[in-house]
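All protein chains of the complex are present and in place, except for one that has been dropped.
Let's turn to subunit A:
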Amino acid sequence: MAAHSADNPPNERTKTPPPLPLLPIKETASIMMLNNDCLMSVFASLPDLRTEVAVSRVCKRFQAVCLAKWRYSHMYDEFDLERWRELLPCYEDLCYFIRLMQPYIRKMNVSSCLCTLLKDLDEMQIYVLPMVTSFYYDPDDIDCYPSDRSIQKMTYLLPNLRRLRLTTPIQGRYLSSFKQLQELHLYEDQHKDYELQQDYFDDVCTKLVNLKVLDIRLFDVISKLRLNNCVHALQNLTILKLNLASLKSVLHEVLDLPALKQLVVLLDTEWYIPALLNVDAFDHKIREVSEFYKIMERKARQIVGFAVDGYYMPLEPGWDADLPIWSHQKLQRLAICSWTHAEDYLERYTCMSNLRLLCLRNWTYLSDNVLLKFIESCPHLEHLDVSYCRQLTPNFVHCALNIMKRRQHSRFLDGYMQRLEPPLLIYYVLSGFEDYVESKKLKNSPDYKGYIVFMDDFPARSERGLSFVDRGYQFDFD
């Protein structure tokens, strides 16, 4: 090894070389004869991330193999600083690991204070996470509201963010700097101290041309946000979720949005009540249904699904007798929840033979017979939500299975060798037959396999709780 001159200081790494191993050259290189598959298998047998990080620092090749292992395992696609701190107690290891994974992290779910997290990243010299497309902020400490400055820093940190969800209140400044943003979700079913400022909201709508999903619902006060200045800019919007108060003045413009596929309306909890109203006659239900009917009339031809929360919507029996949807019969998704009237009027929907989803969550008087008529008439039904329907009996489950088996048999006779229809997913929490399903272990019953699957949760894309859609209504358009 050449000696270093005094004015040319040696590199730190070569200054004090470790004693040369007294091994033949072949021996020193022997582990390098293993291919990457073998090395990956060796590293997969290491007990924890801490050891893997230590091994990855041995040489470039080990580093590349470890990095490939971390990337392709997808265990670290989601940035989770709290967990990573536990896995790598040594701060230097943690920084090294994050710097290596920096270009490959795809998601961030943050439950700690955002401001603190951004400071931590600053200290680690992590200034950009280019592949992160989804950010969800739901702090355990609910007072950790993101400041404008934090949002601004985030726009630099996450330049390619596509999906942003915040459960905390936010003023909205700098949101329009997420140039690639496609989804903005700001709804949370809890009180918020304030909502977006109107001018920042207008900015979001006009500057984010790729915006496809916008959820600006506000849970417990009348929303003051208006779309009047910006609705024209939402040309690519496919899903809009907002308060009735925000919709009222721009209903026609919203319904004219060219890409709109779903409209979800949250009824505001308060409304203008005439001063002369008798307090004894006050009804806590929201008496604002005119927009609901207007949408029905205006978009009848395009409506492929609708959902109403019967508890908050003052709909009377027979409300739907003259709806313009009957002549089109295009309904694929139907949800009428928390219904306390008789079930007679439900039967008319059995003519919608294209139904894929039927949600009758929390019906007081829903019987087996009506439901079986749907099973009989709607062969494409994939999701049936009857959670909280206490009057249903185990008999429904038997009969539904028989109908489906009979249908399959007739298909077989018609020459279809395989079952083509997917099984029916029944959401049955707290329904009248829940105990029966549990005690008879029907979830694993071979008899039901391929026909009925019993689900503990609610259908995907439905709100949790007693209704398919929180305190309002929803329309799906084709």
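To be clear about the criterion, a residue touches a chain if its C-beta (ideal position, glycine included) is under 8 Å from a C-beta of that chain, and two chains touch if they have at least 3 such contacts; residues count from 1.
We take it that contacts and distances are computed from a predicted model.
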Absent chain [UniProt protein name; select from "Ribosomal protein S8", "FA complementation group G", "SKP1-like protein 20" or "F-actin-capping protein subunit alpha"]: "SKP1-like protein 20"
From A:88, A:101 or A:250, residue that would touch the chain that is not displayed: A:101
Residues in subunit A touching the chain absent from view: 13, 18, 21, 23, 26-35, 37-38, 41-47, 51, 54-55, 57-60, 63, 67, 96, 99-104, 130
